[in-house]
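Submitted below is the structure of interest, expressed as structure tokens.
Note that this complex is displayed minus one protein chain, with the remaining chains in position.
Showing subunit A:
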Amino acid sequence: MASLSTFSNFLTFLFPPKSQPPPPPPPLPPLPPPPNLTIRKPLHHVTPLDHFDQDPPYSCSSSPSSLSSVVCPSLAQTNTMWFKSTYNVEVAVEENEPEERLLNRFRREVMKAGVIQECRRRRYHEDTQEKRKRKSREAAKRNRRRRPQSKSLAENKQAIKETKKKDDDDDDNWDLPEDNAYIDHF
């Protein structure tokens, strides 16, 4: 799903708006719809809203959110910048969300996307040996989580260990020394 979103972002990047007009006059004349209209269909409905913000009609803003949600519900939450819209993780902030919860949500999303792991891996070049080791470690981790067989294997190992221990205990001589030896000391 992350790849899909990046793909759609890539598409919008591929069809940039044709020409940037110099600072547009405040009462916006009906501009010709940009060529990426095929992707974001009801965008030309949004242009009359744009003169509320002072942005050119390239960023669909969510501040007149009630109106835009009526116009096109799917665009209500979007705030895409046409120039750069590729990202790894996006978290939409709700109203009055407690700080810790927001942070945790963000951190969880980032961990799911594996951003920091990737960064650390790409920091220095890894040779083929390192790569193989890392891949086998990752595979082991993945398989360990999925295969319940490995759990029973571990149980068997534990059982074997316990029996071994019992054998040792049985070999010891637990009898008390005889009374004769005891009395002699006193």
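What we mean here is this: a residue touches a chain if its C-beta (ideal position, glycine included) is under 8 Å from a C-beta of that chain, and two chains touch if they have at least 3 such contacts; residues count from 1.
Definition applied: contacts and distances are computed from a predicted model.
Missing chain, UniProt protein name: "Small ribosomal subunit protein uS11c", from among "Small ribosomal subunit protein uS11c", "Insulin-induced gene protein", "Elongator complex protein 5" or "Dihydropyrimidinase-related protein 2". One chain of the complex is left out; on subunit A, the residues touching it are 53, 55-56, 58-59, 61-63, 79, 81, 83-84, 86-93, 99, 102-103, 106-107, 109-110, 113, 115-116, 118-120, 122-126.
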